[in-house]
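Shown here: the complex without one of its protein chains, the others still in place.
For reference, chains read A, B and C in written order, and residue numbers begin at 1 within each chain.
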Amino acid sequence: MREHKLKIKVRYHETDKMGVVHHGNYINWFEAVRTDLCSSLGIPYSLIEKEGFNIAVVEATVRYLAPVFFDEEVFVILKIEKASKSYFHFSYVIKNSKGDKIATGYTKHIVVNKQLKKDRLPDKFLNAFFKFLS
Amino acid sequence: MREHKLKIKVRYHETDKMGVVHHGNYINWFEAVRTDLCSSLGIPYSLIEKEGFNIAVVEATVRYLAPVFFDEEVFVILKIEKASKSYFHFSYVIKNSKGDKIATGYTKHIVVNKQLKKDRLPDKFLNAFFKFLS
Amino acid sequence: MREHKLKIKVRYHETDKMGVVHHGNYINWFEAVRTDLCSSLGIPYSLIEKEGFNIAVVEATVRYLAPVFFDEEVFVILKIEKASKSYFHFSYVIKNSKGDKIATGYTKHIVVNKQLKKDRLPDKFLNAFFKFLS
Partner (left out) sequence: MREHKLKIKVRYHETDKMGVVHHGNYINWFEAVRTDLCSSLGIPYSLIEKEGFNIAVVEATVRYLAPVFFDEEVFVILKIEKASKSYFHFSYVIKNSKGDKIATGYTKHIVVNKQLKKDRLPDKFLNAFFKFLS
């Protein structure tokens, strides 16, 4: 299965008084790699939204395996576990620059319209995800 | 001049690896006391927005006088320096529970509509601010 | 089983361009109710840390059931599913002011020392949690 990878440099404000990245930030890094995937597939997420659709998170899990420190570079690696007109399931692995796995996780999503009601993603968008999967 | 005060409990994720509250959060605390003021004046900021107006920040300054620590309670104290149909200027003092001044600052705002173009706030909203000032 | 409840007012900066609270914030709200629990049990989390211990998150899950909007008040309700010298498991329900369930979730934790190595929580701290459970 194909992967999409995004390099992220840890920012100071992402750390907490334990001296490591605060656990709340990983969920934003998952989001960053998702939007980077969309851009790389030629369907920027801003475009998907402009056409009236959101791929809204309905579940998110993070497993924290090792701490991440300020000034480190991490790689957030995404896989698509399932994609359909109405539902997406992504999985993630975060590695540090030594290649150590520091976290894993997944997010589940439903497609909604601007009124936040369930909707179905147009083929042109879905096909871009399918192309990545094939 | 009248003041409006909001008590805020420092949250863990607001700290950074220096062991204190990260300086980026104060600007969000300023916002919290502004929205609390609106609610207390009977014009919730969500209502102002619903009617098509935003009181958008065009300038913000924070002066950091002393560190704030996790689990502390701080008081964010707002004054209205200037209020008009199209412009607002608020000033802030943050004190810890001992009464020490830990930061000061101000924000300047212009009134815009949903298209982010300059607009003028309806009287019913402005009058609520004036009532507070008088 | 006893619950601990914390009222949180949604802050503007917690919203995103979908017009709702960004999903990344819930994990910080879970943290807020945990630290509020510690304070209410007479063992502020800042004290636990001062004595050299952290109750570090090793897993977190959020299930998003309904959107939350700016200016809303939500109630974050915590239960202790399991507590021991070395391990904690908390579960959470978030409700809006109408009583609708808007999210559920859990966090799992291990006790570590300042060097982030596994450790065991002193009895005085653990007993406070047990007292809450009984």
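Here, a contact is a pair of C-beta atoms (placed from the backbone, for glycine too) under 8 Å apart; a residue touches a chain by one contact, two chains touch by 3 or more.
This is a predicted model, so every value here is computed, not measured.
**Q** Which listed residue, B:S40, B:T61 or B:N127, touches the chain dropped from view?
**A** Missing-chain contact among the listed residues: B:T61.
**Q** Any idea which of A:F70, A:Y87 or A:F130 touches the chain not displayed?
**A** Hidden-chain contact among the options goes to A:F70.
**Q** Can you tell me which of C:D16, C:E51 or C:E73 touches the chain that was removed from the display?
**A** C:D16
**Q** Which chain B residues would touch the chain omitted from the figure, given the whole complex?
**A** Touching the chain left out of view, chain B contributes residues 17-18, 20, 23-25, 27-28, 31, 49, 54, 56-64, 67, 116.
**Q** Need a quick check: the contact residues on chain A for the chain that isn't drawn.
**A** On the chain A side, contact with the omitted chain comes from 9, 11-13, 28, 31-32, 35-36, 39, 44-46, 49, 69-71.
**Q** Spell out, residue by residue, where the missing chain touches chain C.
**A** 12-13, 15-17, 19-20, 22, 24, 70
FYI, only the chains that are shown with their structure count from here on.
**Q** Any idea what the CA-fit rotation angle from chain A to chain C is, to the nearest 5 degrees?
**A** 180
**Q** By number of C-beta pairs in contact, which chain pair leads?
**A** A-C
**Q** What's the distance between the Cα centroids of chain B and chain C, rounded to whole Å?
**A** 27
**Q** Can you check how far apart chain A and chain C are, centre to centre, with Cα atoms defining each centre and the answer in Å?
**A** Roughly 24 Å separates the two chain centres.
**Q** Centroid of chain A to centroid of chain B, CA atoms only: how many Å?
**A** The computed centroid separation for chain A versus chain B comes out at 33 Å.
**Q** Would you mind listing the residues of chain A that make contact with two or more other chains?
**A** Expected reply: 17-18, 20, 24.
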